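Take a look at the following structure, please.
With one protein chain removed, the remaining protein chains of the complex are shown where they sit.
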Amino acid sequence: MTRFSAAVAGVTGYTGMELCRILAGHPNIDLTLATSRTEAGKQLQDVYPFLRGLPLGSLAITAPSAETIKDSCDLAFLAVPHGAAMDLAAALYDLGLKTVDLSADFRLHDKKTYDAWYALDHRHPELLAQAVYGLPELHGERIKSARLVANPGCYPTSAILGLAPALASGLVHTGDIVIDAKSGASGAGRKPAQATLFCEVSDTFRAYNLTKHRHTPEIEQEISLVAGEALTVSFNTHLLPINRGILSTIYTRLTRTISPERVHELYENFYKDSPFVRVLPPGCLPETRHVRATMFCDIGLCLDARTNRLLILSAIDNLCRGASGQAVACANLMLGLPLTTGLNFAPLMP
Amino acid sequence: MTRFSAAVAGVTGYTGMELCRILAGHPNIDLTLATSRTEAGKQLQDVYPFLRGLPLGSLAITAPSAETIKDSCDLAFLAVPHGAAMDLAAALYDLGLKTVDLSADFRLHDKKTYDAWYALDHRHPELLAQAVYGLPELHGERIKSARLVANPGCYPTSAILGLAPALASGLVHTGDIVIDAKSGASGAGRKPAQATLFCEVSDTFRAYNLTKHRHTPEIEQEISLVAGEALTVSFNTHLLPINRGILSTIYTRLTRTISPERVHELYENFYKDSPFVRVLPPGCLPETRHVRATMFCDIGLCLDARTNRLLILSAIDNLCRGASGQAVACANLMLGLPLTTGLNFAPLMP
Amino acid sequence: MTRFSAAVAGVTGYTGMELCRILAGHPNIDLTLATSRTEAGKQLQDVYPFLRGLPLGSLAITAPSAETIKDSCDLAFLAVPHGAAMDLAAALYDLGLKTVDLSADFRLHDKKTYDAWYALDHRHPELLAQAVYGLPELHGERIKSARLVANPGCYPTSAILGLAPALASGLVHTGDIVIDAKSGASGAGRKPAQATLFCEVSDTFRAYNLTKHRHTPEIEQEISLVAGEALTVSFNTHLLPINRGILSTIYTRLTRTISPERVHELYENFYKDSPFVRVLPPGCLPETRHVRATMFCDIGLCLDARTNRLLILSAIDNLCRGASGQAVACANLMLGLPLTTGLNFAPLMP
Partner (left out) sequence: MTRFSAAVAGVTGYTGMELCRILAGHPNIDLTLATSRTEAGKQLQDVYPFLRGLPLGSLAITAPSAETIKDSCDLAFLAVPHGAAMDLAAALYDLGLKTVDLSADFRLHDKKTYDAWYALDHRHPELLAQAVYGLPELHGERIKSARLVANPGCYPTSAILGLAPALASGLVHTGDIVIDAKSGASGAGRKPAQATLFCEVSDTFRAYNLTKHRHTPEIEQEISLVAGEALTVSFNTHLLPINRGILSTIYTRLTRTISPERVHELYENFYKDSPFVRVLPPGCLPETRHVRATMFCDIGLCLDARTNRLLILSAIDNLCRGASGQAVACANLMLGLPLTTGLNFAPLMP
């Protein structure tokens, strides 16, 4: 069986943690190099006690260096923050190493849009056109031959997969789309902050970043490509007192009369070759726990005859499907492996 | 100090529990009669151990009877299920006792609408016109002289208070309103059911009852009155893994250009005499915990220039403001007491 | 690769659910027959929407019958309640089918003890001596040749594994053992009950069944075997507002002076051939999430010099290690497969 070596740069954080969980059981990809500036010198199990007893546990954490990564690995996962990822990605690109960047640095094709939403001056704009947006359902073929993959954001994964079939078929109006998205707290990262302390998140619920979430242009870029016209959406985010999971409730207006069965069929057909997307039958709605720890994107469809709307509900696990699992799926394709290799997780219930 | 005696019919359940908590500290209303068919013969503290040591704890639970209630009380709170409440309310109405019905039985003015949404044949349609919808901010004067008050539903309280100022001033289009509402699990009641077991709600999130929630016609009735035209809204509900709290994210389209400060002023002005409504300054968003255990409805306002929308966020405690506390506020008005008597709760944080 | 067919009797419930999750990915055991009286006629995915899209999802649920099970399967998992399991287990035993009973019906060797603690008259006492207590670390060899395995209870799994090395080596006094155990809510089962509603468990904590939990005699039976004398323990249980996980804090008194390193070594040595037990280094304490969704039993050891005690902390996932996963481990051994087949789960974090 072919075996590949992979590096994870920036292993401390929830996406690094999830990459460890997934790669611990991957049949073809070995995590052989884990980097962290702050934890270099320790073993993975010192930072992640839950890895004790697993082969990965004794892997030494080292400090990041593009050359070291290139020399010993077939592919790199970048789990460092945006802004920091772009230089490392560029260095690895120049060295010719296949790279999946989990940050936002190469998701947007347009430098101006990146600079405006992220309040940075992108230092490697020439790579924006080279990077492939790593959503397998839309860009699977291009991911296979990509040298640099920009792993999609968690919210965009759920929103784009939910909207694509309706927009591709002209089923809904392009000018009246509202995405009401709710995410678990792991999406906020592992850096200590008062706003994400247990007592500030538990037993409460709030919206945040309304009208200015950085995932907005990413969603608009991708669904505009699907729709064939430039779209603007109202994308709004909320913080759930759960660990993992995103549920997006998407409000659209229908362009024509259609039955629930026909909408279901249209979605089923769009995703007939996409093993990770589960289009739920009419009357069935997704729940975040139904996709917990998996690659599934569950899509529920609900016609509202009273208001002539199609409600699209899309649920993913933000850490697995929305980040690290999707990165591994892209890596599978880039390495010539079947998409689902090592990713056939059954949901953890309850 | 004037003292009144009150009965709670149907004391076992979360709204009955919350009435106990509130009335335990009310300076003018004494809970002197508590009824429950299943628990008659016990003391309140047998059913609610948390009441032990409080004067209410030793109150005997009895079986319901309209005459007994009328004979010993100045006012009755009905916390029995809809369908069951209507007969008791009618009996008390005939006996001339002031009554606040926490069920849905008298909220809708139109029998056909009630029958259709609740799949029942309303047995006392003549009282639908007599009952006053118990939202103090909109119907305070009528509540004062009402004999029968229909206590608003939890979701409607948050949605109507959020929308009223914008609709009253023609600030938003009436044909494009989406209410994305999220509620804590106490809204589902205390009756054992698999769907609301801890392991079915914790660490997960889901939508439910999409396009057919029974609070829809109640919201439409009240905001149509405010807007002066018949409105249809898209009202959609989700279950939060929290005990108490509703957050409604309401999407509207602006009819005119306006500044955040002006929107804030318009809302402040609308609620200038409403001590329970807190209009948050621009940039500030509500959280369910900020209203926990209180009568507050916190309203946040957010203009989205990119899509020309006004986002209205409205947070309440579904058990206090959205049920039992609101019932006591109505009772205060009906008994000639100041609205806020016994209801000046500070939020419990965290 | 050898393949075996397995039945799950009583598939609706958390242990049935977890058996589905585990067997969905097992390389050698196929779940081919799932029974439930109440859900017969449906497919598994109708009852468990999270299985949609997995091969197991379309498995038809049928009504239970020992003969049918025997005819089509190599092994049966009984996930029906105690009291009901004993007759089915006996029927399967007579038919010669290998059976793992997840209920308590065959865990106790002594009929009188069973009858007293479970308030039942055991109808198949002759099998109590035939059944093997399915704790692989203590009875691995006997499990391999067993026809009927009594799968251990969740609490006993954590308590026995925590105490065994200390008792086997005479390190602690046998007359002063206190087990303070805490469990997630899935241990209470999936049957609707007011006491396990979300709002009755969330954001709170309580003890229950003090001094009379039915797992007491099971713990005493097994640790008495290890210690070589009849032991009585103080075993006390609490309900945690989490889905999965048990943490037992076990208080013992030392019989001799010993260093933390020596205690650690003693435990390491005891479990040197037990891949599922992780003895944590001195200073490191277990957490339930570190074993979430896995077969691990994490054991932390803490010497209290001030009071001359050894504190033993033992964490497991009550559904996986404490029930369904352990049942599959026993099945592996009974079918001649390596113990860990299909059970090498990495913990789900967070």
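First chain written, first letter: the chains are A, B and C, and each begins at residue 1.
We take it that a contact is a pair of C-beta atoms (placed from the backbone, for glycine too) under 8 Å apart; a residue touches a chain by one contact, two chains touch by 3 or more.
All of these numbers come straight from a predicted model, not from anything done at the bench.
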item: Candidate in contact with the missing chain, chosen from C:Ser58, C:Gln130 or C:Ser234; value: C:Ser234
item: Omitted-chain contact residue, chosen from A:Ser202, A:Ser224, A:Ser274 or A:Asn344; value: A:Ser202
item: Touch with the omitted chain, as defined above, among C:Leu108, C:Leu247, C:Val279 or C:Leu343; value: C:Leu247
item: Option from C:Thr2, C:Thr204 or C:Asn344 whose C-beta touches the chain left out; value: C:Thr204
item: On chain C, residues whose C-beta touches the chain left out of the figure; value: 176, 178, 180, 182, 199-200, 202-208, 210-211, 232-234, 236, 238, 240-245, 247, 249, 251, 285-289, 292, 300, 302-307, 309, 311, 313, 350
item: Touching residues on chain B - with respect to the absent chain; value: 14, 17-18, 20-21, 24-25, 48-54, 186, 202-203, 243-244, 275, 278, 280, 284, 287, 289-293, 296, 344-350
item: Residues in chain A touching the chain absent from view; value: 14, 184-186, 190-194, 196-203, 241-243
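By our rule, only the chains that are shown with their structure count from here on.
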item: Per Cα centroids, the chain farthest from chain A; value: B
item: Separation of mean Cα positions, chain B and chain A [Å, integer]; value: 39
item: Computed distance of Cα centres, chain C from chain B, in Å; value: 45
item: Per-residue multi-chain contacts in chain C, two or more chains; value: 14, 186, 202-203, 243
